[in-house]
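A single protein chain has been removed from this complex, and every other one stays in its place.
Moving on, here comes chain A:
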Amino acid sequence: MKEKDQITRILATDCGSTTTKAILIEKRENEYRLIVRGEAPTTVEAPYEDVTKGVLNAIKEVEELAGIKILDGDNIIKREKSEGDGVDIYISTSSAGGGLQMMVAGVVDKMSAESAARAALGAGSIVMDVIATNDKRMDHERIKRIRTLRPDMILLSGGTDGGTITHVVQLAEIIQAADPKPRFGAGYKLPVIYAGNNKAVDEIKERLEKKTALYIVDNLRPTLEKENLKPARDKIHDLFMEHVMAQAPGYRKLMDMTDVPIMPTPGAVGLLIETIGKRDKIEVLGVDIGGATTDVFSYFQNTFNRTVSANLGMSYSISNVVKEAGLKNIMRWVPFHMDEKDLRNRIRNKMIRPTTIPSTLDELQIEQAISREALRLALEQHKTMAVGLKGVQKERTISDAFEQTSTGETLVNMLTLNLIVGSGGVLSHAPRRVQSALMMIDAFLPEGITMLTVDSIFMMPQLGVLSTVHEKAATEVFEKDCLIRLGSCIAPMGNIKEGQEAVRIKFDDKEFVFNFGDMGVIPLELNKKVKAVISVAKGLDLGNGKGKEVEAELEGGVVGVIVDARGRRPFVLPENDNERVEKLKKWIKALNVYPEK
């Protein structure tokens, strides 16, 4: 690889499950800027079954648009000097693999097995089955189940540290007898994560080390009252990223093409979010919604957290969003009356033809409705997982040890949150930027004052990996070409009577009033910041307490300052179908979200 100061032309790709994106960055007049972007469908499907085909197609588009030669046949030209054909460096990220399906095993179904299931769900997996010593099944039935389900991974837990080892060893023996085989690749052993009684480690190793790829992590239930899911979840995450990446056909070929190791897409985006939080000393929530997975990143209380919801996405996983959220929750965001049968079929058709795009307004609105639920669920999942550093454990009393509801205090606080960064096809490619803003507001329900931004053309993954090799180039492109500032969002908490004055905003001798139940935009141009005085009605709270005035800095953007006076805690949509549609239409009109038909 060349010295940093000699790098003047950078090619970077991101292989998503659905689309492969390529960007070309050049150093011009002493600064790095995005020149062009190309994309092509990801080619993991037959007859191609090779991610590099899609990569080459995306690069070809870059070649055409930029009018330069990068490819020599199927090879990327690496130039020796900083001139002529080719590029100086080629880097890539990938998430072309797909979802994650796991089995979990624990000694008692309501105790360690439930904790294990929570760890797996928290890591974004689908739990195919939970095996527990007291699940009333015969051993041979459990063994058969493990064999036929062929999970991607097994999480085994049970016993408190230092306690009796009999039961957890028994579970290991069941897994040993099942001799599970992974669905992919004959030469590869099924990963089993052991997160149980630390005293049983030797016995577990003896039974499982030869037959599986065994990983030992801290007990997820070290004592009856303590739950420590983080080590197990982190391990699932790490294995998932390795696993998903290596499964994409043609991945090895791509590895040979890049100048630095391929980074998993969520890892690369996370790096950027963490950098923003640390640098600007703010609380950040980032999201990257893809075809198969939705990744959420957060930086709260100086702690970075990342979750991959492995089965929430807009194409391959779209049907799972319906399954998880329920059709009713999706339909509530559709701003017209729609037949359930029709909606179901449309969603399924997107699943089976994942690379298609909405070509009518109705189709776009349906897709954006689904994205709200995918984003909402991904954030829910992130909240349960973002519970701070290792060692911050949920203490349980003996009484609630048997009645578990939540896993711990989440670090995610929508009120103290300063910045939301949205990325991924449905957000970055929304025809109007205000659509991305509204999708994020509806899904995340930010509280107080929050800045909304979106990745302009979906290039955060590439910039993330670039930041590891050339920070200057990554930062310059990120600031100038990637991050689009949409504007501040003002959303008071609480509920008052519909139509009553809710928010009064004053700045620059101007005053804006919004009633409860309404949404609106105050024009404020990009990069402009104003000191505003915001007062709220008695029953509402912007962070200083009910009815208390707030002085705050508002920032403009391509959308402007968005006021959301629809209420929080709870945010409610009308149950009645006609009323709901009317409301949605009203907000859409107020924010000028869609073209008039």
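Definition applied: a contact is a pair of C-beta atoms (placed from the backbone, for glycine too) under 8 Å apart; a residue touches a chain by one contact, two chains touch by 3 or more; residues count from 1.
Keep in mind that, in the parts below, contacts and distances are computed from a predicted model.
Peer 1: Can you pick, from "Transport permease protein", "RagB/SusD family nutrient uptake outer membrane protein", "Prokaryotic ubiquitin-like protein Pup" or "KOW domain-containing protein", the UniProt protein name of the chain not displayed?
Peer 2: Record says "KOW domain-containing protein".
Peer 1: Which candidate, A:Ala248, A:Ala386 or A:Val454, sits in contact with the chain we can't see?
Peer 2: A:Ala248
Peer 1: Can you say which of A:Leu24, A:Ile68 or A:Ala96 touches the chain missing from this structure?
Peer 2: Here the residue in touch with the unshown chain is A:Ala96.
Peer 1: Quick one: say which of A:Glu49, A:Asp74, A:Glu209 or A:Glu242 touches the chain that got left out.
Peer 2: From the options A:Glu49, A:Asp74, A:Glu209 or A:Glu242, the contact with the absent chain belongs to A:Glu49.
Peer 1: Touching the hidden chain in the complete assembly: which of A:Ala292, A:Val561 or A:Leu584 does that?
Peer 2: Selected residue, touching the omitted chain: A:Ala292.
Peer 1: Out of A:Ala177, A:Ile282 or A:Ala590, which is the one that touches the chain we can't see?
Peer 2: A:Ala177
Peer 1: May I ask which residue of A:Arg79, A:Lys226 or A:His429 touches the chain that does not appear here?
Peer 2: A:His429
Peer 1: Which chain A residues would touch the chain omitted from the figure, given the whole complex?
Peer 2: Against the left-out chain, chain A lists 17, 40-41, 43-49, 54, 57, 61, 64, 96-99, 101, 126, 139-140, 143-144, 148, 165-167, 169-170, 173-174, 177, 179, 181, 184, 186, 203, 244, 247-249, 292, 311, 316-317, 319-320, 322-324, 340-342, 344-364, 429, 431-432, 595.
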